[in-house]
Structures are given as structure tokens and as C-alpha cells.
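Structure record follows, encoded as C-alpha cells.
Yeah, one chain of the complex is gone here, protein chain that is, but the others are all in their spots.
In this document, chain identifiers A, B and C correspond to the written order of the chains, with residue numbering beginning at 1 in each.
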Amino acid sequence: MPTCNMVQAINLALREEMAKDDRVLVIGEDVGMDGGVFRVTDGLLGEFGPERVVDMPLAESGIVGAAVGMALYGLRPVAEIQFMGFIYGSFDQIFSHAARMRNRSRGRFCCPMVIRTPYGSGIKAPELHEESAEAFFCHMPGIKVVVPSGPFNAKGLLVSAIRDPDPVLFLEPTRLYRLVRENVPDEEYTLPLGKARIVKEGGDVTVIAWGSMLERVVKAVEPYSADVIDLMTLSPFDEETVLESVRKTGRAVIVHEAAKTCGFGAELAATIAEEAILYLRGPVLRVTGYDVHVPLAKLVDSYLPGVDRIRKAIDEIMRY
Amino acid sequence: MPTCNMVQAINLALREEMAKDDRVLVIGEDVGMDGGVFRVTDGLLGEFGPERVVDMPLAESGIVGAAVGMALYGLRPVAEIQFMGFIYGSFDQIFSHAARMRNRSRGRFCCPMVIRTPYGSGIKAPELHEESAEAFFCHMPGIKVVVPSGPFNAKGLLVSAIRDPDPVLFLEPTRLYRLVRENVPDEEYTLPLGKARIVKEGGDVTVIAWGSMLERVVKAVEPYSADVIDLMTLSPFDEETVLESVRKTGRAVIVHEAAKTCGFGAELAATIAEEAILYLRGPVLRVTGYDVHVPLAKLVDSYLPGVDRIRKAIDEIMRY
Amino acid sequence: MPERTIATFTIKRLEILDDKGNADERLMPSLEEVDIRRMYELLVLSRTFDERALNLQREGRIGTYPSIFGQEAAQVGSAYALDKSDWVFPSFRETGMYIAMGYPLPLLFQYWSGDERGLISPQGLNILPVSVSVGTHIPHAVGAAMAVRYRRDRAAVIAYFGDGASSKGDFHEGFTIAGAFRLPVVFLCQNNQWAISMPRERQTAADTLAQKALAYGFEGVQVDGNDVFAVYRATREALEKARNGGGPTFIECYTYRLSHHTTSDDASRYRSREEVEQWKRKDPIDRLELLMEKRGLLSGKDRREVKERSLEIIDAAVREAESVPPPGADEMFLNLVEKPSRRQSKQMTGMKNADV
Partner (left out) sequence: MPERTIATFTIKRLEILDDKGNADERLMPSLEEVDIRRMYELLVLSRTFDERALNLQREGRIGTYPSIFGQEAAQVGSAYALDKSDWVFPSFRETGMYIAMGYPLPLLFQYWSGDERGLISPQGLNILPVSVSVGTHIPHAVGAAMAVRYRRDRAAVIAYFGDGASSKGDFHEGFTIAGAFRLPVVFLCQNNQWAISMPRERQTAADTLAQKALAYGFEGVQVDGNDVFAVYRATREALEKARNGGGPTFIECYTYRLSHHTTSDDASRYRSREEVEQWKRKDPIDRLELLMEKRGLLSGKDRREVKERSLEIIDAAVREAESVPPPGADEMFLNLVEKPSRRQSKQMTGMKNADV
């Protein structure tokens, strides 16, 4: 069982699925010869050829739209958007089409496709290279949103995403791409979409996070007995696991790096306020990015929720 | 003081602002000769000529992008998107540019512009003609989101939006366009952005809504003593008014027609759960559209929160 | 600026049948009499559908409807060139194409009455659902053509759209990709001179839409869109080219929207009656009738019979459509995704129980 980082794990998932299923294709900008700007698709061109690893013109809407067309025809395209900040140009294709084709045709046609994109802060890149725009896509019926937090779950979740009969947005936290290595089986395994992972169990407080925030959350909860939940799938999210934990601990802290207002944390807090309020001892706290645009390198660390801010929130909620 | 419907009130606001300020232009599809598909810009072409009432090619991204360019140059364009379902094609321009220009240039350039668009259900139109996608835009720092609920406030809010130094998305509930008439002064008045309106005061429960849901909310609360809050501006929303009311009543119900998950109601509920939880007697309830795509004419009424569903929620919360 | 020329291009126009009913025999596609008769029937059936739909709308029996009046030849002529197994990506004004492809007429009425179930293409027909958002379906046709190529299938792909769509970014991105990969796709634009109130000349400064293909390195051609033979011929050749690896073709059918944009529109606000009258003289059905009469393919009796038969077909279709029980409210949760989420299922149950 090889140990690999998240880039390698995702690469492995693509490789295995492509080998197994000739309907699976990879399309995107610089995914071929270059192997992707993060090298996630490295080697695929050599292994599967230019018909299955397709370098596309610089046209995000066209890329997603073409993936929709491929999926309608019966293929299972995996489209890469080079950075999440460039997915906005394909918003219309995702929401008006990918997410609605099954509905519009009453099941006659569907869009089994994955959109992969590097996501989130922490690489000190230019503007629009560090976006965490997950919440937009969680407000779209018809599409799933998945965020892995490590190499092992990245592979298992991506395989499930590729096999899913409906469109899946797969958000890869760039900060985690090469941060840790884990044992990642090169035999087949899948992780179910829509199921959260309990990272750590405890009785006093529930902390909910995903992607690159997990690592900070785990540090922040050290002094406490906390349930740490890694959602992994944001849409549909694992309500049961969240509510069960909150009903047990009576305290909830939500952590994400996106701007606070209307971030996905709002939905979590709202769900808790609707379904578990009688169990709560105190307010549902959100530790998030501020309501600003992700700043450039010099300030990005001040923007991101750090261990300190998360710890403070837990300190605060523990006073109830 | 003429009585007018919302279409006329908006028309009046445009007319007055254009007469007063030669920086104000109207651009969009069919806004000229045709006067807009809802006749909102009727007569403006005749009064101000084709340089200020500009029929644009069928290109939503180009329309918003051109408005950005005009605003950067010092004009105050009011761009119309023909239906909210077609705003998705300009999502990138709105979020990557209009909302960021001031930030990106550190205040050297800014985008005083308005995007008007008919919004919401209730006119039995084809697919994508009945979208209520407000929540997306409330997650965007740098842009305001306004929803009028009647002719009088439509005029006052639109004038404020046009004069605002930053971009404003102005969502016009199509169902209300011709539903009621109100006295609308043809002299100048403005309503401040970011300030909610208390439609009705009461002690037992707070019901928060906006746009076309208000009318149903007012009917639904009849048997109760309720605070009914019309947010009018969703971003930034009037936290104080919301929290003050909820702290008083201890019960909160949020009503909107957009899909529930990650709708703007989530942010409201989360804010209440964060800032006023100790005052709450029961859960924060959301009565919303279901997590599906707005269905066509035959089913749209089943999709929309009706008076019954809203009343049920109030009945339920009153049991606490 | 004195410089050297590095490229030259030409754009051509194809016309076969003029409005007096004369056909250019050198250009005439090889069609049996039975084909010509069938084309005529389809044209009349399309127009009859359209007339009935406008009436039904006025009576409140269907919703907003976009008339195809004047565009029948562009739709029937192109669809007649298609194989059943081809993949068709329509916009929202394609009744004539649906009819020529053999789509069940009751479904069309059902759809326009506001029931999504009207968009379930029968198995064996690869007609994608109506795309309301102008031009945004073009990349889907391109993606499907990539899939056809990948699968080494013989199918061709066709996308239908209007002159207004040619301004959308997705038109450009789709065309760029189609050209770059030389894909088996035909882009069929019905330039009906108007995008709601926007006349073609103000939509783009290009003299023809056909020349837009030059930007993408493939062929663009203008055809008389009221000439069912020219449309048929251009489409058939483009489809053959596509199937033989010759890459995409952009066909601009030069035609006219004789009616309002939709039943919600009032075209008198923005265009002259004279313009409309002028175009009425170029009616695609009239000129085919003239040709058929000259060739002894159509008597006065034939004409009446074709029209009566069309009326019967449409009557039956309306009856069938209106006998379908309305969808249950839970229909909106079905076919949203393969497996509804826990929350969606809860909502569906809640809806049935009239919960919050």
C-alpha cells in the first residue's frame, strides 16, 4: 500500500477509473502534456492518449458545457477547472444545465460528470487563485459538492464522484495537495457521498469543518473533549451525524475559510437552529473568513481562520 | 401624488434619476423601442434618446461587463437582465469584477452601477423565467442586494441604488409588478439601503420575509400578534432590526421562495442562532421553496410557500 | 495601411427555390416526389400546429408560446436531412423540427402547457429538451460531438439556435472547441432577423452571420431559409461532411419571424407592418406549393386534403394532451437526481402531508 499525498491520490483515482471504465475522460486546460498546473493529471496523457485526456481551449463555459454534452451522450467526463476562481465563468453551464438536465428531461437524459477544481487559500497565488466558493454550489439542487481532507478520502470520494449518476463538484484544497502523506490502497475502494467522517470524538463541543480547515480544528480542540466532524460532502450534507453530535454536546462551532455571510456555515447553523435548538447550551458560533475578498499574499494569513481564532470560539462556547 | 404599480414606480425612478444626472444610462436587451419585456423602461428611449437608453446585443456577460466599464469611466449605468435566470451568464462579471474593482484598485476605481432584474415566481412563464437566486449574491462582498416589495419602496430604493457608490443588484418581484397600486410621490425621495421595514408590529413571533412573500406573510399572521419584517435590503441586511424583534418575541419564522438549502434564510437563521439564541423559545423555522428547481406552470403553486404553509409554521412555533 | 495579404476568405449563399416556385435544377437536391410531398405535409402540419398553439394560448389552455410562422422551411428542411439516430440540440422555437423528426405531438402540447413531462423524448429519438437560455446549449452539442468522435459512431450532431444566440459567449466557446477538434457537428442558425425587438443589423456589425465561422477555421454558408430545398441540401451536405470527418459547418438560414416573438410580445412596438408584409411574400410554403403545382404534384384538392389531415392530427394531439392528468406535486422531486437526499425526501413527504 503506497503512501501518497493528495495529488497522487487523486491521480491514482483518475488512473484506476479510466482503466476500468472507458466512458471516463479527463478534459480541461493544460491537463495533457503539462499534466495540470498542480500535476494532478500527470502521466494520464501517456497512459490513455489524447482522446481520453483532452487539452481544451481556454474556455471554462465551453469546457463544462462540453462535459455536459459528453455526459448526455453517455460518457463520464471529469472536467478540470484550473482554479476555483475561474469556475464563475461556467456558473451558467453548471446551474442552468448540468444540474437541471435530469430534471428538465424527466430522467430521459442525465449528466454523470465531475468538475474538479483546486480550491481555497494558502498558496500565496495571484488574485482569484484562492477562492472558496463552495456555498454557491450548495444552493443548487441537482448537483453534489464534495471536499476531501486528505489523500485517503480524496481517492475514495473521487471514485464515488466519478461513478455517481449525477453531476458532482469536487473541490480540492490546494493547501493540502502536498501537505501530508497517507497510506492509500491502490486497490479499489469508495467512500459514500453524503456521509461525514468523525475525526475525533468527545463530549463537550461539536466542531464542524471540511477541507483544509480540519487540520487547524484538530489543533484548536486539543484542550477539549470535542467531536470533530469532517463533512467531506457539503451537498447533500450529513444532517444526521451533525445533529446527533450537537444533540449530544449541546455546543456547536462551525469553521470555514469562505466569507461568513451566506457561507455554507450559515446552512449548518440554520439546520442546527431548526432541528436541535432545544439541546443547545449557547449560540452556534461560526469561525470563518471575513466578509471581504481573499487578500493577496501579504494578508491572506490574517484573513484565514487560524488555530487561535478557532480556539477562542471554543473557549467562548465552553463558558455556556 | 399619482398612484402607480411597481412597474410604473420603477419607471418613474429611472426617469427622474436620468433627468437629474446625465451619468445615468439604461442598458439591456429590448429596453429601448420595446420598453422592456415588462415595459419597465417604457418611454425612456423617447425621452432620453438611444445614447442613454441602449439596446444591447444578446450577451449578458457583455452587458454587465460593459456596465462595469462605463462605471469605471464615471457613468452610472443601470443594466437590465431580462430575467434573473439569465443572470447566471454574467455571474463572473458580477463577482470577479463589479464586486471587486474598488477592492482591487484600492479605491482608485469603483463601480457605481445597478443591475435590475425581474425575479421570482408566479407568472407561469417558461423555465428559468422564475428564479429566485438572491442568496448567491448575498455571499459576495462588494455588492448590495435589494428587493422591493411595493411601488413606494421600489422607487425610493431604486433611487438610492442608483446613487450608491458601489454596485447594487436590484431584484424586482415579477409577481408584484402589477399586483398593487400605491401612492408614489413624483418628487424626490429615497429609502436607505440596509434598512428593514417593520410591516406590522406584534409581540409573539417575528416573521421575516421580502419581496413577493410579504403579502402571503401578512395574511398568514392574521390570527397572531406578529412582528412582520420586510428586509428590503438583503445584503447588507438589517441585523439590528431582526435581532431586536427576535429578542422581543423569542420566536422567529423566515419565509422565502428560493430553495431552502443555503437560501438567504440560512444566513438569517444562523445570525439569530449566533446572536439571539438565549432569547429563543423554540427553533428558528424556515418556510421556503423546496430543494428542487422551480417547476413549470402546472406545479409552481405547489412549490411556492403559500399562506397555509406559513400559517402552519407559525402555529408550530407558537406551541413553544 | 499598406501590408501584405496573408489570408482571403469568401462567404457563399445557396438558393434553389425562388418565391415564384422556380427551382434551379442544377442545384436541386435529389429528392423523390414522395419526399417533396412529405416535406410539404410536414410544412403544413408545422404551420397548423403553430396556428392551433396560438389559439390555445389565447384560450388560456397553454402558456407562453413562441411561433415558428415563417420559419417552417428552415426547420423542416434541416430536420428532413437528419437521421433518427442523430443528436439534436434545440433551442425553444423548433416546433417544425420536432414535427419533422416524428416527436409525439401530444407531448409538445403538454410541454407548452407547463408540464415538464412533455420533454421526455421517446427512446430512439435523441432530441434534447428545449433549451430556454439562449445559445447556452451550443457547447452541449459540441461535447456530444466529441463523444461521437470518441465512440467512432456514425451519428452527427446538430444544434439549432437563432441570430440572437450568435452574440452569446457560449456560441463562441462552443464554436472554438468544435473547430479546434474538427468535430462532427452542424450549427444551424435560423436568422429570423429579430431577437425579440433587436434587429439583426444591430445584433452584430458583421454583414452575414455565416462569416462568423471564419473566426473558428471552418466553413460558414448562408442559405435562403425560406427555401426548403436549399436548407435541406446544405444540411445534408454538412451532415455528410461531419460523418466523414470533415468537421463542423455553420449554416445561416436567412429567414423571418412573421409573428410576435412569443404570445407575450407585441411586435408592432418595434417593427413595421410593411417589413412583415414584404416577408410574407417570401412564404416558404407558398413557394413550394407553386413548384408542386407546376410539376403536377399538387392539386387544389390535394392542398385541402393535406390541410384537413393536419387539422385532424392536431385535434387528436390536443385531445390526447389535454386528457393527460396533471402531474402530481411530487413530480418536482422525481428525476431531480437519481436518489433524492434525505432532506429532499423529507420535503417530499412533508409536502404530501401538508407540513411546513
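Here is the rule we use: a contact is a pair of C-beta atoms (placed from the backbone, for glycine too) under 8 Å apart; a residue touches a chain by one contact, two chains touch by 3 or more.
Everything numeric in this text was worked out from a predicted model, so none of it was measured.
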Partners of the unshown chain among those that are drawn: A, B, C
Residue touching the undisplayed chain, where the options are C:95, C:113 or C:176: C:176
Touch criterion as defined above, residue of A:128, A:179, A:198 or A:318 at the omitted chain: A:128
Residue in contact with the excluded chain [from B:59, B:84, B:133 or B:252]: B:59
Of C:214, C:276, C:297 or C:311, the one touching the omitted chain in the full complex: C:214
Sites on subunit A contacted by the missing partner chain, in the whole complex: 29-30, 32-35, 37, 55, 57-62, 85-86, 88-89, 124-129, 260-261, 285, 287, 290-293, 295-300, 302-303, 308-309, 312-313, 316
Interface with the unshown chain - residue positions in subunit C: 1-15, 26-27, 167-173, 176, 179-180, 182, 202-208, 211-212, 214-218, 221-222, 233-234, 237, 247
Residues in subunit B touching the chain absent from view: 25, 51-52, 54, 56-57, 59, 61-62, 64-75, 77, 92-93, 96-97, 101-110, 141-142, 144, 165-166, 194, 236, 239-240
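Note that only the chains that are shown with their structure count from here on.
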Path length in the contact graph (subunit A to subunit B, fewest steps): 1
Furthest chain, CA centroid comparison against subunit B: C
Subunit A and subunit B: spacing of chain centres that average the CA atoms, whole Å: 30
Rounded Å distance between subunit B and subunit C, as computed from the means of their C-alpha atoms: 36
Subunit A residues counted as touching two or more neighbouring chains: 92, 96, 103-104, 141-142
Subunit C residues counted as touching two or more neighbouring chains: 116, 130, 133, 136, 169-170, 336, 341, 343-344
